[in-house]
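Here it is, the structure in full.
On to subunit A.
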Amino acid sequence: MNRTADAPAAGKLVLDAAGIDQKVGLLSQSILKEFNKELEKLALVGIQTRGAHLARRIARQLSEETGKPIPVGILDITLYRDDVHDIAEQPEVKETDLPFDIGDRPIVLIDDVLFTGRTVRSAMNALIDYGRPECIRLAVLVDRGHRELPIGADYVGLALKTRVDDVVDVNLKEIDEEDSIRVRKYEERKAR
Partner candidate 1 sequence: MKLRHKDLLGLASLTPEEIELILNTAVPFKKIFTRSIKKVPPLRGKTVALLFYEPSTRTRTSFELAAARLSADVLNLSVSSSSVQKGETLIDTALNLEAMKVDYIVLRHSVSGAPELLARGVRAHVVNAGDGNHEHPTQGLLDLFTIREKKKKVQGLTVAIIGDIVHSRVARSNIWGLTKLGAHVRLCGPATLVPPDMKTAFGNTIDVTYNMKEALEGADVAYILRLQLERQQENLFPSLREYNEFYGLDAKKLSWAKKDCLVMHPGPMNRGVEISSQVADGPQSVILEQVTNGIAVRMAVLYLLAGSTGTTPQGSPAQYLTERKAS
Partner candidate 2 sequence: MKSTAPSSYHPKQSGPSRQLRTTRVDGTVTWARKQLPSKTGPAPRLLLIRGGHVVDPRNKRDEVLDVLIEGQHIQKVAREIKPTKDMDVFNAAHLVVTPGLIDIHVHLREPGQEEKETIATGTAAAAMGGFTSVACMPNTVPPIDNVSQIQFVMMKAQSEGYVRVFPIGAITKGQEGTELTEIGAMVRAGCVAISDDGKPVANAKLFRRALEYAKTFGLTVIDHCEDPDLAKGGVMNEGKLAALLGLKGIPRQAEYIMVARNIALCELTGGNLHLAHLSTKESVALVREAKKRGLPITAETCPHYFSLTEESVSGYNTNAKMNPPLRTEEDREAIVAGLADGAIDVIASDHAPHTVAQKSHEFDNAPFGIIGLETTLGLVLTQLVQKKVMSLSAAVAAMTDAPARALHLAGGHLSPGAPADITLIDLKAKHTVEHFASKSQNSPFIGWTLQGKAAATVVGGHVVMRGGRLLKKPDLH
């Protein structure tokens, strides 16, 4: 998790709205390329919160392209975090909604930022408690490096070089004021 608090967008702009559109489109194309023969079974699962919004955008694009509806689920991984009781603000357990049976389906997990890999580890554990998918792929808008677990994304929008103490904010207009990717230095974080 990178975002620490909801606040007006600040920090150095790395990608603007147009850039995000382009990257999302790239992700959609990559997914389509791999699964164009299994479109009836394919399902997308977005990780709360911004991963879910991205998943819906990608699902819309895929449906427009193929004329087939692609089911979207949202997954809250709070209960599967390995640090759930230790962090300062006990995070709210948000909604998990998987309106389809994940057994034997190819699932694409979607998140905004891939950083240490722990969120994705939690997401996979959560997902597998719901059933046994045929396979799980990972699509992320930004891969900012500094893995702490052996996790890799299958589809990456933007590969970003960051320092480990930078804060990467992905803003999506569904809930933030704009579409952008911004990077803040550690000191600026305190000002927020």
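Rule of thumb we're sticking to: a contact is a pair of C-beta atoms (placed from the backbone, for glycine too) under 8 Å apart; a residue touches a chain by one contact, two chains touch by 3 or more; residues count from 1.
Regarding candidate selection, all candidates are chains of the complex that A comes from, given by their letters.
Everything numeric in this text was worked out from a predicted model, so none of it was measured.
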Touch assignment for subunit A within the complex, options 1 or 2: 1
Sites on subunit A touched by candidate 1 in the complex: 76, 79-80, 84-85, 89-90, 92-96, 125-126, 129-131
